[in-house]
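Quick one: structure below, then a few questions.
The other protein chains are all here in position, but one chain of the complex has been omitted.
Should a chain be cited, it is by its letter among A and B, assigned in written order, with residues numbered from 1 in that chain.
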Amino acid sequence: MSDERPLQTNTGTVTPPSTELLVTLENAAKTRTSTWRRILRDPQAVGTLGILAVIFLLGLLTPWLAPHGPNDADLAMINAPVGTPGYLLGADEAGRDILSRLLHSINTAAISALIGAGVALVVGVIAGLIGGYFGTVTRATTEWLFNLIMTFPGILLLIILMPVTGGDYRFTMLIFGVLLSPGIYRIVRNLVLGVKNELYVDAARVSGLGNLRILGRHVLFVVRGPIIIAAAFLAGSAIAVQSGLAFLGVGSLQIPSFGSMISSGFRNLYIAPTQFLWPSLLLGVITASLVLLGNALRDILEGSMPKPAKVGRGQRVLDSAGEATAARTGLLEINDLAIAYPRPSGGLNEVVRGVDLSIARGQVVGLVGESGSGKSQTAFASLGVLPNEAVITRGSIRFDGRELVGLTDAQMRPLRGKEIAYIPQEPMSNLDPSYKVGAQLVEGVRSALGVTRAEATARVLALLERVGIADPKRTFDSYPHQISGGMAQRVLIAGAVASRPKLLIADEPTTALDVTVQAEILDLLRDLQSELDMAILLVTHNFGVVADLCDRIAVMQNGVIVESGTAAEVFAHPTHEYTKMLLGAILDESTVRTDPPVAITEEGTQR
Amino acid sequence: MLSYILRRLGAGIVLAILVTLITFLLLSTSFDDVAQSILGTGATPDVVAGLIEQKGWDRPVLVQYFDWLIHAVQGDFGVSVYTSLPVGPTVLQRLAVTLSIIVPALILTVIISVVLGVWSASRGGIVDRIAQGISLIGYIVPGLLLAIVLVVVFAVQLKWLPATGFTPFAEDPAAWVRSITIPVIVLTIGGVANMAAQVRGRMIDELRRDYIRTLRTRGSSTTSIVIKHALRNAASPALTVMSLEFIQMFGGALIIENVFALPGYGSFAFNASLQGDIPVIMGITAFGVLLVTVVNLLTDLANGWLNPKARVH
Partner (left out) sequence: MSLLEVDELRVSFPGKGWRKKPVEVLHGVSLSVAPGETLGLVGESGSGKTTIGRAVLGLVTPSGGDIRFDGTSIARISARDRRRLSRDIQVVFQDPYTSLNPSMTVGDILAEPLVIQGATAKDARSRVRTLLDQVGLPSDAIERLPREFSGGQRQRVAIARALAPEPRLIVCDEPVSALDLSTQARVLDLFVEIQRATGVAYLFVSHDLSVVRHISHRVAVLYRGDLVETGSAEHVTSSPDHPYTQKLLLAAPVADPARQRERRLERRRLMEAS
C-alpha cells in the first residue's frame, strides 16, 4: 500500500519516508479470521464439543434408544449383572434397567444445565449492563442486591427452600440460576465499566448515539466472549449441583438423574460395583468436557494466559553473543548488540540489530529515536532486565571492562542499584503501591550499601531533601498514591543516586511530566551529574531535552544507530537523512498562523 | 475504624432480619404440610387444624415473625418441632462440627494454593505444569465422586481411616483427626483447584508490572521481590476469592456430611428442610447470614490492611 502523498508544510515539502507502515499481510489476515473458524480449528474445543454433542444427541434419541422406561421395575431383575439380555449395563437395586436410566438422566442433566445456566446468564447480563452503564445510584442498588444474593451458601438455600419448591428440580435449578447470577453480573459490570470510559464510547456519544444504541453496538460486543466462556462453566456447575442434590435425595425420586443413580450405586457398592461406575463415568465425562471446553474457549477468545515470569533467571543469550569485536575503554561499551523476540509463527524477530554505543566516564549521552526504534530495549539490556522472551543474539555490553552479556541474575545484582542505576519513565507505576515511599527507598539503600536501617533512613531523608522535596519526612511517610507525579520522579531519582552510581540509565525520565516540572527535573539531573560525576545514558524522543543535557547524541532508527556525534555537531550539521528529517519535523518557534480565519465558503448552505 | 466495624455488623443484622423474613414468608405457605407430616397420613383435617391452632400457626404471618424475632434477639430461637430440642444451642453445636472441617480445609487450601501459585508464577517449568494439572483435575472431578472414591480406597479397602462418623475433639483428639481427614482432603482438593489458578494468575499479572522491574534495577533479591512485593499486592484480590471459597465450601460440606455421616450444619439443615421443621430452618438461616457477614467483614479488614488504597479513614 502506498504511503500518504507529500504534504505541504510551512518548512517546505517533506516527502514522508515509510515511518508509518501498514502491518504485514500475515498479521492482517490473522486479525480477520472469523471467531468461529478459530474455534473449529482448535482440537480441544472441537473434541469436547463433539463429545458433548454425541452425549446429548443420545439423550434426545432416548425415546427410541432406551429399551425400558426409566422407572420400569422388574423384581426378577434386581441387581442383574452387566450383559444380561435386555439389560445391557445391568439393573439396579429396584430392578430398573441402568442403560435406560442413564439415557434419561442425560436429559435431566441437559435441562438442568439449560435452566441453571440460562437463568444465570439472562439475569446476570441484563443486570450487569444496567449496573455498569447507568449512573451511580442505579449501580449502588444492583450492587447491593447482588451482594445479597452472593452471601448465600447456594446449596444450603436450595435445601432450605425445598418445602417451597416441592422438590421439582426445574424450579430448584431456576433458583440456582439466580444464585449463580452474581458472578456473571460482576463480569459483565466490570466489562461495561471498562468500556464505558473508553474514548470511542465518548466519541459515539458526541456523534449523537443514544444510550441503547451504544449499549448494543459498542458495549455488548465486548461482553460476548466472556459470556460464552462463562456459559460452559455454568452448565458444568448446574449439572454438578443438580447431581449433588439428587444424591442427597432432594427432589422427586421419580426423576432419573446421575445423582440418584450414584446414590443407589453407592449403597450397592459391594454387591455390584459396576452400578456405581456407569453414572459416575458419564457424569465425569460431561463435567470434564464442559470445563475443558470452557478453558479452550477462553484461550481462543481471550488469548492464552500469559506465561510465568521467571524472575530469577538471567537474560536469554545465544552462544554467539558475548564477544566484543573491538576493544575500547569507555565506561559503557556496547558493541554490535542484537536483541530479538520470538515470533508467534516461529523464528526470531530482531528489534535491535547491531548497535554500537560508547559512554565515557562522566559523560552524558542521549539515545534518541521514535517509538519502535529499540532505544529502551538497549537500555534494559544494559541492566539485564529485558523481558523473559527476549534473546540477545549477538554482541557485547562491557561495563568498566567487564562483560555483562551472559551474566546470571545473581551476578548482575551487585552491580544494579550500586554502580549502574535506573530511573523509569512513568513514576507512579514504578513504585509499589502497598508500601510507604520511605520504606521502599530504605530497602533499596540497604540492599545496595548494606547499612543498618537507622543509617539508611538518615541517608534517605538527606537524599529526599537533596532532590528538592519540600517536606522530606512527610514524603517519607506517604504512600505512592498520596504524592504527585513530579514528587514521585524525584523520589525515584533519589533512590537511584543513593549509592553514587557510575552510570545512570534514564529512560524518558521527563516524558510523563508537565513541562514546568520537566524543567526542574532536568535541572536536578544536571546538578547531580556534576556533583557525582556520573555518566548518564539518556533515552528520549525529545530533542530539546537532549540539547539541554547531553554531551553526545546517538540517533536510532529501526534497531540501528544511524548517526552519532557531539551534540553541537549533530544539531548543527546532521549527516543522515533520518536525523535531518527528525530535526526538520520539530515545530519551528517562529512559525505562526498568518492566514486569517475563513468562514464557511460552501455555496450558501444554510444551517 | 470501630464505627466502621459496628456499621458493618449492624448491616449484617439488618440483612439477617430481611433474609429470615423472606424465608419465613416462603415457609408460611407450607404450614399445612408440616402439620400433616407431624401427625402422620392418617390424621383428619380437624386434627390437623387443631394442631395448627395449638402451635399458633394460624396467626397473621407478620405477627408470627415478629414473635420469633423478639425471642431471637434475646437468644431464644425456639425449639424443634420434631425433637423439642432448643434450636440455638443445637445449631451452634452442629456449626462447630462443620467448621471443624471447613476451617482446616481452608487453611490448608490457602497454604497450598499460595505455595503452588507463587512457585508456578515465578519459576514456571515442571511445577507450573503439575500445578495446572492438579487444578484441572480438581475442577473436572465433582467433589461428590472424589469423596466416594476416597472413601472406597482409604476407608473400605485399606481401612486406614473411618468411613463414617465423627468423634468430637474433646472426646478423643486422635480419633477426631482421623474422622475429619478424608472430608478435609476432599474440600481441600476442590479449593486448591480454584485458588491455586487464581493466585498463579494474579502473581503473573503482578510480576509483569513496571515497579517489579524497577525493584530489580535497584538490586533487590528475587525472594524479596516475589514475596514481599508481588505477593503482597496480588494477595488483595486473592482474599476476596478466599471468602467466596469459604462460602462455597459450606455447600460442598453438605454433601460430604451426607457421604460421611457427619452431624454437621448442612445435614441438620437438610433434615430440617425435609421435615419442614420451621423453627430450626429459621435458626439455621439467621446464623448462616450472620456467619457470612462476619467472614466478609474479616476479609474487608484484611484487605484494608494489605492494600492502603482500600483503607477506610
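One rule holds for everything that comes next: a residue touches a chain if its C-beta (ideal position, glycine included) is under 8 Å from a C-beta of that chain, and two chains touch if they have at least 3 such contacts.
In this text, all values refer to a predicted model and were calculated from it rather than measured experimentally.
Taking the full assembly into account, the omitted chain touches A.
Only one residue in the set A:D168, A:D202 or A:D471 touches the chain that does not appear here, and it is A:D202. Here one chain is not drawn; of A:I187, A:L464 or A:V545, the residue touching it is A:V545. Although one chain is not displayed, its contacts with chain A can still be listed: residues 1-2, 4-5, 7-10, 14, 16, 19-23, 27-28, 31-32, 198-200, 202-210, 213, 217-218, 221-222, 370-371, 485, 514-516, 518-519, 522-523, 541-548, 567-568, 571, 581-583, 585-589, 591-593, 595-602, 607.
Definition applied: only the chains that are shown with their structure count from here on.
A separation of 32 Å divides the Cα centre of chain A from that of chain B.
Put simply, chain B touches chain A in their complex at residues 15, 18-19, 23, 26-27, 29-30, 33-34, 120-125, 128, 136, 139-145, 148, 152, 156, 200-201, 203-205, 207-222, 224-226, 229, 232-233, 244, 247-248, 250-252, 254-255, 258-259, 266, 269-270, 273-274, 276, 281, 284-285, 288-289, 292-293, 296, 306-309. Of all residues in chain A, those touching chain B in their complex are 148, 150-156, 159-164, 240, 243-244, 247-248, 250, 259, 262, 266, 269, 276, 280, 283-284, 287-288, 291-292, 295, 305-312, 383, 385, 409, 413-418, 420-422, 424, 426, 429-435, 443-444, 447-448, 479, 481, 492, 495-496.
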